[in-house]
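Below: one structure in structure tokens.
Missing here: one protein chain of the complex. Every other protein chain is in place.
Going by the order they are written in, the chains are A and B; count residues from 1 in each one.
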Amino acid sequence: MLGYTLKRLLQSVFTVLLIVTIVFLLLRLMPTDYYFTEDELIKLTDQQKLDRLQAAGLLDPPFTQLGRFYRQLFTKLDLGTSRRIQVNKPVVDLIAGKFSISMRLGLTALSVSLALGVALGVIQARFKDGLFDHIGTAYTIFINAVPPLVSYSLVLTFGARAFGLPSLYTMRKPGPSSILPIICLAMGSVAGYMLWTRRYMVDELNKDYIRLARLKGLSTGSIMFRHVLKNAFVPLAQYLPYSVLLTVGGSLLVERFFSVPGMGPLLTDAISRYDTNLVQAIVMMYASLGIAGVFLGDILMTLIDPRIHLGGKEAVR
Amino acid sequence: MSSEAAARIDGGAIDSRARQAAAQPILSARDVEVDFTLRGQRLKAIRRCSLDVYEGETLAIVGESGSGKSVFAKCFLGMLDKNGAVTGGTIMYGGRDLAKFTTEREWRSIRGKKIAMVTQDPMTSLNPLKKIGAQIREAIELHQGLHGSRARHEAVRMLDMVGIPDPERRYGQYPHEFSGGMRQRVVIAIAMACRPQILICDEPTTALDVTIQAQILQLVNALRRDHGMTIIYITHDLGVVAKVADRVAVMYAGQVVEVGLTAEVFFGADHPYTWALLGALPQLGVRGKGLPAIDGTPPNLFNKIIGDSFAPRNRKALNIDFIEEPPMFRVSPTHQAKTWLLDPRAPKLERPDSIRRLQSASIDQPTAEATGSAPREPLVEVKDMRVAFGSGRKRFVAVNDVSFTVYRGETFSLVGESGSGKTTIGRAILRVNPLANGEVLFKNRRISGKIDKALDLEVIRSMQMIFQDPMASLNERAKVDYIISEGLLNHRLYGDEAEREAKVRKALEEVGLLPEFSSRFPHEFSGGQRQRIGIARALVMEPEFIVADEPISALDVSIRAQALNLLNDLKRSHNLTYLFIAHDLSVVRFISDRIAVIHKGRIVEMAETEELFRHPLHPYTRALFSAAPSPNPDIERGKRLLAYDPAMHDYSSDKPVWNEIAPGHFVYGNQRELDGYARALGA
Partner (left out) sequence: MMAAANIKARTGMSEKQLFDFAAFRFQDAERTGYSEYSYWKSVWRNFVKKKSAVIMLGVFVVLFIFTFVAAAIGKYDVNNLRIVDSLMFTRPGGEFWFGTDNLGRDYWAQVWHATRTSIILAVSVSAGQILLGVIIGMMWGYVRKLDRLFTELYNLIDNIPTIIYMTLIALMIGKSYFIMACAIIGFGWLATARNVRNLVFMYRDREYNLASRCLGTKLWRILTKNILPYLISVIILRLALAIPGTIAYETTLAYLGLMDISTPSLGILLRNARSFFLDYPYLLVIPASIVSVITVTFYLVGNAFSDACDPRNHV
């Protein structure tokens, strides 16, 4: 168990480094102009630029630069400074300032949608083919079928017009101005949790052990709660750590839509403005979170499902 | 009833008959009808079926799949599938009519509390995420009203009662930590924890190995004796019936066609279907002769049944059988049969030979055909075969240093329980599983490992396989025509389209199927027919050697004899050699020339069939023999079960060897054991 955990951990670190390396090398393919701030590009002469690049070692062969990058990362935990989004601010600080906003929104939305989604899914499964089941299914179809941009616009129009809620996020009033973004974040995942809870519960209900539970004389209610719900929740639980960790990354679309100054838009902004150090740092963050999420999910599975032992066959999610 | 059978009953079962005549049934089903809706059609699963259950007895309901035996029992518990419903008749129990129950609440007053059930597949019937103890406790808390430590104590006691060693520790374990047999014990413990009056066992041992099956049967018998329970035992296996039942009800096409005390049904059967069922048992066969097989295929419930449902398959059917359903005729106060043959106007038929053979206690020594001592030509040789799966620490050796030779024209059988590696050996010979060590020779040429293309093609053509599960071994989405000609297509073994079609037609006819079946899909066929399609697929390649991997174990009892006869006929007409893989010694005895017994990847004993049956030496072989069910209730009851524990061998200093202890008789053991075996042979 311990040996396997270590092996998986090493593997994960390797994967992260692999991704970071690929991205790092890709970024070196871009024109060197992007290493300067917009101001500098105008003011500096070509010779000055060249000198600066030389001094910063940016004209060295890519692999030399890669070595230097990793040296700095491992010795000083230094990922460099932002050159464009916030000039000369260390990217670590820049990210630190933003991720808490995203995480707060994300975790709230996650807890709301988990509670609501599982509860509604249970009701759907319990009264399968009833009215509520059909309404729930219609809702999941609506959410999945209508592009998020359209449904967010609906929420925005309705929320702003009918309830007078702020249509943009402000740091001064984080409470009320978070409501619409959280609704938008949650309404999709509620549908997801509903759908899967219902599907897994219905699957479990058809299993042989449910027949034995009925044969014992248990009532439908206690079968639902004592047997079905827990078993149906197991496959859902595997994705929970992943979902929790990814809230750090924020939601690109929602944050852009409501102008939330979170992590979501940071990466696309960084890429579109060619802030290479920031891109590297964010890619690394996403990769680590993603891999850690899967890893923790597997660990969680071993804790709640006695049949699964780490070190067994690695499952593809 | 013949006088000798009557004598038997008078001698053996007079008490129970007298007791029963006086007793009132505790459960009485009258004219029960069950309808199912399937693909827009209604089919009758149970057709006006009646049965009484008496207190304290073990009643076996025997029938093949589709006979409605499980459905019938599920009616007593309101456990029919959603598309089925009881549409007629009454089921009186405890003064109430269960057939009138509609709500779950009503059924909960019966389920578990009064009638409990043990289901077929122990691997899936326990909740995988709940501890064993908790699952038993659930039943205890619900039905015995115990809670807390007293409930726990009772659960541990139940585990102990069903024979699970170290129950305290086992209480806290999960189902996946239990073997199949242990899980079935747990399921039985759960059923017992409900303290029911009636326990229904629905094929509780079908998914288990022979030796485990025997243990579970023993357990059920003991529970009944100690707790005075009534047991309804549903099975297709007449050996099981012989072992456990006081009374037997034979079901066919949704009806009970014959019911009586066990001895009455086994020795004095009156219904042609019961005759056929008993006669088709390979245990009663005579080697070298065909088994008296039942023709045709069990009725498909989609078709309307007129008259006697068994008539179309009955070579001695009367005209009236096709017109009018026979009534139940009373043969004795306890014995009834539903056949026009009992009508006073009907011609008198003698019971078939096999039934008489069953009555004479000599069935354990069928007359053996003298095996000729013609010079033997090795066809397939397996040398030091080792097959392993996985790698590193997870490496698992499935087959360990196995060597044997199959001679041309013989049937060589590998017998062992599930997981013994017998299937792996067959597949390794056919090069499906790679060898870790050793080699396989075919006509003195090595065919394992890398071989050239010409030999590869020759081997594919000359060695074919017949599979266990006729449901899984045919591609459902391909027509029979494609399935049979797949090998021909692969290697273009035909001149033109007409020749290919002719070959397919011929293969179908050879296995007793109609040529027009070639344009149909597999799902149109019954299990036995599908198995014959699988045989045709192998046959069309004109092989010399066939690996038959448990070819009859998934088939219905009435079909098994057909399949065995077919294999024997084909062997003669096509000059085939078989490697026959099986778990049931009694079947193997009928078909094989030589037998190898395999345990945990190693052959422990190998000899000619009759030699092995007369002088089983290895303790594992003897345990297998003792567990194999016999269809004679008298023999079955008197039998003592031998257990085999590999720990009995002490191989620490004295290393075991593979030794020819008598000409052609090999056994695996160390010197001390071999000396013992030799003494046993000499005695």
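Going forward, a contact is a pair of C-beta atoms (placed from the backbone, for glycine too) under 8 Å apart; a residue touches a chain by one contact, two chains touch by 3 or more.
From a predicted model like this one, the values you see are computed outputs, not experimental measurements.
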| item | value |
| --- | --- |
| Residue among B:N83, B:S109, B:N575 or B:Q671 touching the omitted chain | B:N83 |
| Selected from B:Y171, B:Y252, B:W340 or B:Y578 as touching the chain missing from the view | B:W340 |
| Residue of B:T87, B:S109 or B:N490 touching the missing chain in the full complex | B:N490 |
| Residues of chain A (touch criterion as defined above) contacting the omitted chain | 15, 18-19, 23, 26, 29-30, 141-142, 144-150, 153, 157, 160, 246, 249, 252-253, 256, 267-268, 271-272, 274, 283, 286-287, 290-291, 294, 314, 316-317 |
| Those residues of chain B which, in the complete complex, touch the missing chain | 37-41, 83, 295-297, 299-303, 311-324, 327, 340, 343, 345-347, 427, 430, 432, 456-457, 460, 463-465, 467-469, 472-478, 482, 486-487, 490-491, 512-514, 520-521, 523-526, 529, 534, 537, 541 |
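One rule holds for everything that comes next: only the chains that are shown with their structure count from here on.
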| item | value |
| --- | --- |
| Sites on chain A touched by chain B in the complex | 207-209, 211-220, 226-227, 230-231, 234, 304-307 |
| Complex interface listing, chain B residues touching chain A | 77, 79, 104, 108, 111-113, 116-117, 119, 121, 124-130, 138-139, 142-143, 174, 176, 187, 190-191, 194 |
